[in-house]
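This report concerns only the one structure given below.
With one protein chain withheld, the remaining protein chains of the complex are depicted in position.
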Amino acid sequence: MKTKKVAIVGASGYSGEVLVQLLLSHPHAELVAVTSRQNAGQTLAQVFPKFASHPKSKSIRFAEPNAEVLAKQADVVFLALPHGVAAEYAVPLINAGCVVIDLSADFRLKSADIYKEFYAHDHPAPELLKKSVYGLPEIYRDQIKKALLVTSPGCYPTSILLPTIPLLKAGLIKPASIIADSLSGVSGAGRKAELDYLFVECNESVRPYGVPKHRHLSEIEEQLSLAAKTDVKIQFTPHLIPVNRGILTTLYLEPAEKLTDDKIAAVYKKSYGDEPFVRLLEGKSLPDTKNVVGTNVLELAWRLDPRTGRLVVMSAEDNLVKGASGQAVQSMNIICGFPETAGLV
Amino acid sequence: MKTKKVAIVGASGYSGEVLVQLLLSHPHAELVAVTSRQNAGQTLAQVFPKFASHPKSKSIRFAEPNAEVLAKQADVVFLALPHGVAAEYAVPLINAGCVVIDLSADFRLKSADIYKEFYAHDHPAPELLKKSVYGLPEIYRDQIKKALLVTSPGCYPTSILLPTIPLLKAGLIKPASIIADSLSGVSGAGRKAELDYLFVECNESVRPYGVPKHRHLSEIEEQLSLAAKTDVKIQFTPHLIPVNRGILTTLYLEPAEKLTDDKIAAVYKKSYGDEPFVRLLEGKSLPDTKNVVGTNVLELAWRLDPRTGRLVVMSAEDNLVKGASGQAVQSMNIICGFPETAGLV
Amino acid sequence: MKTKKVAIVGASGYSGEVLVQLLLSHPHAELVAVTSRQNAGQTLAQVFPKFASHPKSKSIRFAEPNAEVLAKQADVVFLALPHGVAAEYAVPLINAGCVVIDLSADFRLKSADIYKEFYAHDHPAPELLKKSVYGLPEIYRDQIKKALLVTSPGCYPTSILLPTIPLLKAGLIKPASIIADSLSGVSGAGRKAELDYLFVECNESVRPYGVPKHRHLSEIEEQLSLAAKTDVKIQFTPHLIPVNRGILTTLYLEPAEKLTDDKIAAVYKKSYGDEPFVRLLEGKSLPDTKNVVGTNVLELAWRLDPRTGRLVVMSAEDNLVKGASGQAVQSMNIICGFPETAGLV
Partner (left out) sequence: MKTKKVAIVGASGYSGEVLVQLLLSHPHAELVAVTSRQNAGQTLAQVFPKFASHPKSKSIRFAEPNAEVLAKQADVVFLALPHGVAAEYAVPLINAGCVVIDLSADFRLKSADIYKEFYAHDHPAPELLKKSVYGLPEIYRDQIKKALLVTSPGCYPTSILLPTIPLLKAGLIKPASIIADSLSGVSGAGRKAELDYLFVECNESVRPYGVPKHRHLSEIEEQLSLAAKTDVKIQFTPHLIPVNRGILTTLYLEPAEKLTDDKIAAVYKKSYGDEPFVRLLEGKSLPDTKNVVGTNVLELAWRLDPRTGRLVVMSAEDNLVKGASGQAVQSMNIICGFPETAGLV
């Protein structure tokens, strides 16, 4: 299988770090360049001591990001940048023939209007919104195969969309009833020197935030509306908990019809029975982030509550792997024709 | 003010430990006896090194629990026992004229039938169920004043009842709509040598459990039904998170009428505006367990979501203080005529 | 007992926060002013939500620090400032007749030369170095009683000096043999927005730092030299561990003579047997930070190793209480003639 050359723009955050890790050990990808304004000139080994035993960690040096140079070096370019700056690199890289996989929120919405509503400025490259493919392989595998620009989903959205889309498509739940209560590890806030994310402020603490209108809602609701074929608004409460990695989402749903465990099981089996990265739990098992951290797997379980009539669905994922960099690599595998599980566990 | 003599039966668990701490420094209570089968013969200082600097820690020794002896020693007896064994001590102590404050679930239900449904055995002293007063001072202060047996609420129930009862009483929310998503520190599981609660099994992990029919539901629903004057069933999902202490509950509620922030604020202000241990957060503040751990305070905030029409209410408390031992001391203060905040912060 | 009016300059860091907590509940002190450049204008309740239930939290507002104003408001002023700026306030406050208790390192050294060696700039008020009293009550109680300027010891120094000074004074150990291996919680680094102290960088991590010449060495060695009556240099390695609060120090010492447990016990009993805030552990007990966090107590245990001939001494303290603010309040109690344990546990 032909090796592809890959580069990462903005490789110094937590998602970037996991991308470096996954790509350094990928059997069919060769990491050829990493960029970072703040670390330019330093080797991978200097910035990430944990990779210092890898043979390439001393030869790969962070460069200033430059789309023209990257286009010559790489077949596939991952953008792991803060929101709002991805367009600057995506446009020239795509024009130069690179596959671009963007981990930011910049191209996740189809609608430039909703982008403006949630991000409070005009979209910098609205023409690309139509071209981008939402990089949730279990839902959009066929489109990803042919994509030039993959917009990799956010961590919260992944944990909410995978459990709900099959139910909505099958008409099993009421679209207006969706409540998503999510708990995220602190790496979800990024590697930012802010008081709120100091060890002492997060340890022995749990707190909701961004209530009631978190930015990720726009992306979640657009995808849910597509699945439900109707406009969907959901209730979403993110909480910060003192773990490094992991998201646990509990969903409260109202059945659209009389549901049984068999009916739900059938829908999930059909959707995910053969998926390597969705694990349907059986028996009494419930999701636990410690069973998925470090992997690209999303765990999923559900309970029909006979007392209330509601359906409770729970998911667990590693926010930096299935919720970010692992899923991005999964998309790369699909586009490049590699086995979808290559370089992922 | 006349000092009361107090004793603790079953003082070696986490709730018992906090009770010891609160009573050792209480201005109007004198701790005269502690009992524990497993620690009988040892001093407080030996069992709890952290109290070893307290002058009484070397003179107070754990005794075998004996109701007859305790009745002679103490005016007020706290029972911090596992579920199912409190009746054995409560009956003779009450008969001997002691005030009994029970921290177990044994007397929290009015209905012996519901007790049997949730605890799978007959109630050992059903006649006491009628006499016991539910020890939630903000709701039952007047009854607590005259109680001989106070049944102190559970940690999850406290975090759910205080936010919802005023709304139900005022008719602002639909009783059938209540969804409570709760996150608890590991001390909530008690000091039990079980694999599930080992450091390595809890750290870097978050998981739901007891879905969908947790035992605390019986107590929560009985109280909510009383407040709503109709039969209430709720959705409740507890989760275990890696902190020692603290419960964060997020409630999803559907308005029964057109709600405004002013209307909700008015109800909460009327109910809790003068309460020393309920803190209504203002402005952008949201509850955070780190702001209440070590105190008897419950933090409370709400958000009306104009997008979905739902009301989201969030509370934070220390599961061992307001959720257990602090609230029990608050009841003692009321019964004994002490200032309600004595010995509590 | 006459209440004293107290103020805190620089009350927004972790030590300042604990000072606020201790002084708000102190039976003989009245907190009258807090200052902070960054929080000026805000109330205590706004800056520290955890104190919002205290009646004074809404009436006390942070002010810009101003020595002239403070001198009129307060009898005792605590300085909880970063190193290097305490002199600016200490000089005018002392001249105006206030008692000043400084928590920074600015006045801890007697020698302006050593200050310059370790802090790389001239001391701003060398004349005050002679007047300041080192605020370690167990060693300098008599001098503290009459002090106008108390320089409260650092957290690491306290954990090292209390275990070693009695041994040095009694001539039991070789002064050149002292090795101190210390483990500190992250609050020791202060409330600073730096990447190194983010939750994700500290959790699931343990690391040494500042090897081999940490600034606190100057203060430790000056005090040890005074006790040993000879110039002492020690080996000191601080480590950062993922807890909020607590320092555990393990000391490796070589006996100067044939030692026995009885001889060591006699020295420690004589030094600390009646001290309320030093707990000599007995039997098999070893120090554990969880037994002292939240208290002003230092736990101390030792083991003579018959295999190597060395003496191993271990101490545990709360870095923010006995290692900072609690010890400062202890000094205030001594100066003001309050019971030494007032407001402390």
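Think of it as A, B and C in the order they're written, each chain with its own count starting at 1.
Criterion: a residue touches a chain if its C-beta (ideal position, glycine included) is under 8 Å from a C-beta of that chain, and two chains touch if they have at least 3 such contacts.
Quick caveat, the model's predicted, so the values are computed rather than measured.
Participant: Among the options A:Leu44, A:Ala63, A:Leu129 or A:Val297, which residue touches the chain absent from this view?
Facilitator: A:Val297
Participant: Check the options C:Lys213, C:Lys229 or C:Lys269 and report the residue that touches the missing chain.
Facilitator: In the full complex, the listed residue that touches the missing chain is C:Lys213.
Participant: Going by the contact rule already stated, which one of A:Met1, A:Ala52 or A:Ala266 would touch the omitted chain in the full complex?
Facilitator: A:Ala52
Participant: Can you work out which residue in C:Lys2, C:Lys146, C:Lys258 or C:Arg307 touches the chain that's missing from view?
Facilitator: Of all options in C:Lys2, C:Lys146, C:Lys258 or C:Arg307, contact with the hidden chain holds for C:Arg307.
Participant: Kindly state which of the options B:Arg37, B:Lys58 or B:Arg191 is in contact with the chain not pictured.
Facilitator: B:Arg191
Participant: List the chain C residues touching the unshown chain?
Facilitator: Touch with the absent chain occurs at residues 176, 179, 181, 183, 201, 203-209, 211-213, 233-235, 237, 239, 241-246, 248, 250, 252, 286-290, 293, 303, 305, 307-308, 310, 312, 314, 316.
Participant: Applying the definition given at the start, please give the residues of chain A touching the unseen chain.
Facilitator: 25, 49-50, 52-53, 204, 276-277, 279, 281, 285, 288, 290-292, 294-295, 297, 299, 345
Participant: Considering the entire assembly, which residues of chain B contact the chain that has been omitted?
Facilitator: These residues touch the chain not displayed: 14, 185-187, 191-195, 197-204, 242-244.
Here, only the chains that are shown with their structure count from here on.
Participant: How many Å are there between the centre of chain A and the centre of chain C, using C-alpha atoms for each centre?
Facilitator: So the centroids are 46 Å from each other.
Participant: Could you grab the centroid distance between chain B and chain C? Build each centroid from C-alpha atoms only and quote it in angstrom.
Facilitator: About 37 Å, centre to centre.
Participant: Mark out which residues of chain C touch at least two other chains, giving numbers and ranges.
Facilitator: 204
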